[in-house]
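The complex appears here minus one protein chain, its other protein chains still in place.
Entry: chain A
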Amino acid sequence: MAQSRSGPDGGAPARHGAEEEEEEHGGRGVSCGPALSVRVDETCGRARALTLALPHGPVITPVFQPVGTKGTIKGVTTQEMKEAPISCQILLGNTYHLANQPGAEVIRRMGGLHKFMNWDGNILTDSGGFQMVSLLRLAQITEEGVNFQSPSDGTELMLTPEESIRTQHRIGSDIVMMLDDVIHSCTVDDARFAEATDRTIRWLDRCIEAHKRGGEEDERNGFKSGPKHQNLFAIVQGGLDVSPGGLRERCLAEMAKRDADIPGYAIGGLAGGESKHQFWRVVDKCCRHLPAHKPRYLMGVGHPLDIVVCSALGVDMYDSVFGTRTARFGTAFTPSGSIKLKHAKFAKDAGPIAVGCPCSACRPARAGATQPAFSRASLHFLLKQASDNGVASIVTHHNLVYLLELVRSMRQAILDDRYPAFVNDFLRKQFPPEDSNAHVPLWVCEALEAAEIALDQDLSREVRDEGAQPAE
């Protein structure tokens, strides 16, 4: 059962989690562990609308989790994250970066990451393993853990499954990720993939033990961690092998044996440059085998098209820096695809980034006004000028609103039992049939076929170009 906790200001306990959730929805979910209960609100085909009752409040799915790498979403305040129109319920922190700066122990002494950054919503932290591999050339993975050179002083450090869990306990996140053996999805070494899959399972056992043993309850500053207050998610590995009896199935079968100790699952090892044909098949395989009553988190995926398709296959949770990072360079999401605001064609475009978008850029600056607070022309100008004029925050806000509104509208479509129609509408805007250069990619068609979602006649073309991108 989810717990109520005091807010970051140390004031009266906020009404959070299952208690509030039950009041709002009139029903208790299935307990997946002491700190998480899950209710399946509705399904539409394989797409799911869940409510996760977590220690810092309910999270409705499908959900996109913005990435706050170092204890902040870049350029956006926690208040903006919490309030409409973003209305974020869960965000992500990177254990590796936080452990480096300011340090997990500092965060613990400051009352945990929630208090430190003044965020009373939920937080998910990754294990730190991904950064070990992606950022550090000198990382070496052994059975004990990941051996790497400290970026600050060059000394050798060892990140073990136990240390990763201990660090995440100090951070105090609501969802803790296991340390997995991460390898690049495009690696051409079957033996290494097999080793990584088996090691990931062994490390899961060590993470489960460390999680059970760890944690603390500091009544003085309200800091609580450990299995009663945090949820350990497992990460399914197995490369791109979706063959019967292959690595993904092997990993899924082993994890199923440990299901009692696993509140939720992540699909790992993707978003690393593999082809979309391989990508969706792995997602499809994992979703078919994962337990129905537990959340499924697709790590590192946050492109709107991927989110819409993978939710059709049964994924519940996403995260990616894509939307926020590209925003800082002037790329904005719209229902008809992303646009590069620095492009000269926007220099005199008086329209909003996206008509009807409620973000701080697109909505009118004041009541009664019809023009957007920022036209494409003004954003074009600001992006071309000095970088300290706040424009990065404005476009970031827009992209976050777009992504969170997208997943909320997906959820509503699932609740209304019209997800196939939603998918068709979404694709029609991204790939207008009247545009001869815009085709729904083949992988999307195949994935939706696997999800038993039929494409409308005008979207089904004979010529399907996999490389086709949403129209600008």
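FYI, contacts are C-beta pairs under 8 Å (C-beta built on N, C-alpha and C of every residue); 3 or more make two chains touch, one makes a residue touch a chain; residues count from 1.
Just so it is clear, contacts and distances are computed from a predicted model.
Among the names given as "N-alpha-acetyltransferase", "Queuine tRNA-ribosyltransferase accessory subunit 2", "DNA replication complex GINS protein SLD5" or "Eukaryotic translation initiation factor 3 subunit B", UniProt records the absent chain under the name "Queuine tRNA-ribosyltransferase accessory subunit 2". When the missing chain is restored to the complex, the residue among A:157, A:194 or A:373 that touches it is A:373. From the options A:211, A:248, A:281 or A:397, the residue with contact to the chain not on display is A:397. Although one chain is not shown, part of chain A still touches it, namely residues 70-80, 101-102, 106, 109-110, 116-118, 347-348, 350, 360-361, 365-366, 369, 371, 373-375, 377-378, 380-382, 384-386, 388-394, 397.
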